[in-house]
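Left out: one protein chain. Kept in place: all the others.
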Amino acid sequence: MGVVVQNIERAEPGIVRRLGEAGVATVHEAQGRTGLMSSKMRPIQQDFGIAGSAVTISAPPGDNWMIHVAIEQLREGDIMVLAPTAPCDMGYFGDLLATSAMARGCRALVIDAGIRDTRELRRMGFAVWSTAISAQGTVKATVGSVNVPIVCAGAAVHPGDVIVADDDGVCVVPRARAEQVTAAAQKRLDAEEEKRRRFASGELGLDIYDFRPALAKKGLKYE
Amino acid sequence: MGVVVQNIERAEPGIVRRLGEAGVATVHEAQGRTGLMSSKMRPIQQDFGIAGSAVTISAPPGDNWMIHVAIEQLREGDIMVLAPTAPCDMGYFGDLLATSAMARGCRALVIDAGIRDTRELRRMGFAVWSTAISAQGTVKATVGSVNVPIVCAGAAVHPGDVIVADDDGVCVVPRARAEQVTAAAQKRLDAEEEKRRRFASGELGLDIYDFRPALAKKGLKYE
Amino acid sequence: MGVVVQNIERAEPGIVRRLGEAGVATVHEAQGRTGLMSSKMRPIQQDFGIAGSAVTISAPPGDNWMIHVAIEQLREGDIMVLAPTAPCDMGYFGDLLATSAMARGCRALVIDAGIRDTRELRRMGFAVWSTAISAQGTVKATVGSVNVPIVCAGAAVHPGDVIVADDDGVCVVPRARAEQVTAAAQKRLDAEEEKRRRFASGELGLDIYDFRPALAKKGLKYE
Amino acid sequence: MGVVVQNIERAEPGIVRRLGEAGVATVHEAQGRTGLMSSKMRPIQQDFGIAGSAVTISAPPGDNWMIHVAIEQLREGDIMVLAPTAPCDMGYFGDLLATSAMARGCRALVIDAGIRDTRELRRMGFAVWSTAISAQGTVKATVGSVNVPIVCAGAAVHPGDVIVADDDGVCVVPRARAEQVTAAAQKRLDAEEEKRRRFASGELGLDIYDFRPALAKKGLKYE
Amino acid sequence: MGVVVQNIERAEPGIVRRLGEAGVATVHEAQGRTGLMSSKMRPIQQDFGIAGSAVTISAPPGDNWMIHVAIEQLREGDIMVLAPTAPCDMGYFGDLLATSAMARGCRALVIDAGIRDTRELRRMGFAVWSTAISAQGTVKATVGSVNVPIVCAGAAVHPGDVIVADDDGVCVVPRARAEQVTAAAQKRLDAEEEKRRRFASGELGLDIYDFRPALAKKGLKYE
Partner (left out) sequence: MGVVVQNIERAEPGIVRRLGEAGVATVHEAQGRTGLMSSKMRPIQQDFGIAGSAVTISAPPGDNWMIHVAIEQLREGDIMVLAPTAPCDMGYFGDLLATSAMARGCRALVIDAGIRDTRELRRMGFAVWSTAISAQGTVKATVGSVNVPIVCAGAAVHPGDVIVADDDGVCVVPRARAEQVTAAAQKRLDAEEEKRRRFASGELGLDIYDFRPALAKKGLKYE
């Protein structure tokens, strides 16, 4: 029943790079607060952000065979996104697979399951967001699929979507909307600079956003 | 129904500082093992401790409007403490709000919910203890209250209570007891120095505390 | 009902050292994927690994009396392994007990419960794997046992078993199998070097392991 | 350090009874959506509701000594409310203690911990809301307090507060507000009858509450 | 940004009914083990199963305004499926809304959040699968969408998909595949009858499925 879709479309590299620079929180806002994965998805490294095109993997619980299949489909700048077909915290991925993925130009994995060799992965500069860390090994017995639509940590992901990941989590930008979201994100970043300056100078959000009348109307009382 | 209490009493700055130096574990012991928040409350930074006066926020789930209201009430050395009225892991707070809070002299947030922009917050030196990290944005639609009694991560907090937070978690010291707890904490610290020296020299707790007779009486057998 | 078994057998120091160098993921594989503790067991320090002989502690929930008893039984290179008799996230262990344990040559604790003074423990170089961090203090009222078989975070541990712990978690190697597992681990490490070289050069796992025929037979289709 | 407060004030029995008839959801709304315990608090019986005056118990984790102390303080119509001083799922309470409590006129327990003998408790008609079911026994070694303010499952409870509990959970009504909340609850119940009739006849909430203009103003589009 | 899609296509009533009769486990198998919601999704009633066409609701956390909007879109045999845009255990739905939904011919709700009035809902014969039970009320302040694609408890749901729910959980059958899945489910049910007869007579699965050679080949040893 397994399927490997081989030639997927990806977003423009320049767009992907700019989404990565904007970061998860800004991108999530810029696309109307959609596409965010669950807060259970945590990075194994700190103070690092990245963006890339999703190569998706639907894998059986405790079976990492499809990662080998997926690696052949990787191109420079891709991010692997793996969702098991049932909850699983086993270690699907470690330094050997990371070595193989890096040889194809992939530098990050997003996985709603466990990974291992975290110290070595940090040393290699391979970034991971996962829902568990576990040395528990997996088998290679049952096929899954590569580059099919998946649901990963509560977010729908299609192959070729842009994945933005940093310390705040992981956000999925549909490929077709990537350009528009990038523009909206830039607009937010520009506006934030001005706001940051005003906040830093001691101005209050109550005044900057003119919240006082609305709060009073909602019944907020000062004592 | 929202209320903002504007002029709260705070503990003496010298007392607050000394409680921060004593740290969470010592302070928690010094006040009879009360006031500790749940172990789900974790810092976003490492190897850092602080103490301050609580400005409390009761906020609706997914609504951070009251943080703007609370910031106006902040004074030098305050710590914001936010409890949502229902469990919520959304990102109530990020670097812009931190910029605003720091402009008023506040350098830390304790929140039984999520926050975002963690990398930037670490860079700015704004400390956070939270139960989640999430880029998920909140709305500004419903009022809550500022400086009312709240229950945050299992601990009762009144405005003006002293909040002590470090890598071990967060502890609340009622304002009225702050001086007495400080004295008790200092006593513990003094006693610990002597014990640490004896432990380091190889003496056993069994002998230092004379546990052997009590253990034997309780039926402990050596084989 | 408490028992302290005083003279336990331990594995050869050279074997213990080599298991520590191999690391959790390799050792877990080398002994047939057994002995791994739950992924809830997390280190308080990063990028550090160790191995040692287990001194086991069965303690009542919220009662750390037995740690004092266990410390007397410690020898150079031991690791304390504590399982509470019911789930508990309280802080059983802090810097004073670590000072005492280090004076006996013990440099690590594995505990299916909470610990405190984490900043100081990192500073001292005392390693901990725990399922919680909590300043909540414990009592000394009820006896437990030392050096009896326990179940810790889902893994059976006998006194004198080899504990291997690093960023990936904690694995238990039965003492009687330690030598054989060490040999198997070394074999895996040797084989991995060759595989790492091939992966790094761009060879695919699909080819190195000859997976393509088996995948095709299982019905994997390329589109 | 333990304290037993012996003569607490309670709400009028008629008020308590009417709050019980109104049920948790209505009472929670009637007092401005405050006082609700966490949704982890679940009943061991089905389709049953009750209200009573809180006799509070602050107990060490894994130690049920204070329940014996609390039972002496019970009067007809009281509900015991127990919060451990640290998270604990052990079985603090079973059919013998229930027999004793029932002999004093108490017919329910609310506990942020475990209980046992659930089949027998159901048979006896003793109602329980708990966060766990566990046969794990507790000790009697450390004192706690009875009839002091506690935080139970996220809600602040003072002795003598009215506890309302049914299939939807547990709500705390401060004694001083009990009469006012009862009136507000009755008003809601009266209004609900009319709404229920209109909903049953096929009228839509969109029309009953005149939501359409507000939704349109917020930008809701029909396709 | 909210959208209400008004005229969605639904599967044939006969197909829906047959999927409901087949039950979740059979349907899940019949469509290749896809479409199952998380095991956190639990029914409030026991020994009951149903199937219907999905009217989907994407709602803000703690805001149930969109349920009123969705009810207008309901037709006989529909099931409402609600996913909040962030994790939430508040009580979005109770007996009044159920009365309204039933007046439109809807008899079930599937919700990745909380509900209340469970006793009354059971009495009314309105079925619910939810991830929480909570009396905590919601607001009506922010718009969401109705009949857009959602991810609910880990499963992708499109409006008009067939929802099958019973004591084992909730499964989503894409509308376009409903007929084919029904046929496959019937085939399984027919085959199960024969197997059940053979198992009941004492035949072993080892023999019925001829597992012995494969197990031996995999290395299974009898001692």
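Order of writing sets the chain letters: A, B, C, D and E. Residues in each chain are counted from 1.
Convention: contacts are C-beta pairs under 8 Å (C-beta built on N, C-alpha and C of every residue); 3 or more make two chains touch, one makes a residue touch a chain.
Because the structure is predicted, anything quoted here is derived from the model rather than measured.
Every visible chain touched by the undisplayed chain in the complete complex is listed here: A, C, D, E.
Screening D:Arg17, D:Arg107 or D:Arg122 for touch with the missing chain picks out D:Arg122. Among the residues D:Asp89, D:Asp112 or D:Asp161, only D:Asp89 touches the chain that is left out of the figure. Listed here are the subunit A residues that touch the chain not shown: 60-63, 85-90, 134, 136, 139, 141-142. One chain is missing from the display, and on subunit D it is touched by residues 1-6, 65, 68-69, 71-72, 89, 91, 94-97, 99-100, 102-104, 114, 116-119, 122, 132-137, 140, 142-143. The chain not displayed touches subunit E at residues 24-25, 28-29, 33, 36, 39, 42, 46-47, 49, 166-169, 171, 192, 195-196, 199-206, 209, 211, 215, 218-223.
Definition applied: only the chains that are shown with their structure count from here on.
Listed here as common contacts of subunit B and subunit C: A, D.
At the far end from subunit A, in terms of centres built from Cα atoms, lies D.
At the interface between subunit B and subunit D, two copies of one sequence, more than half of the residue numbers in use are shared by both copies. Distance between subunit A and subunit C, defined via averaged C-alpha coordinates, is recorded as 31 Å. Separation between the centroids of subunit A and subunit D, computed from CA atoms only, is 41 Å. In subunit B, the positions touching at least two other chains are 1, 33, 39, 85, 87, 89, 134, 136, 142.
If the chains shown are joined wherever they touch, the resulting network has some other arrangement, not a path, ring, star or complete graph. Contacts between chains, counted with the stated touch criterion, involve the pairs A-B, A-C, A-E, B-C, B-D, B-E, C-D, D-E.
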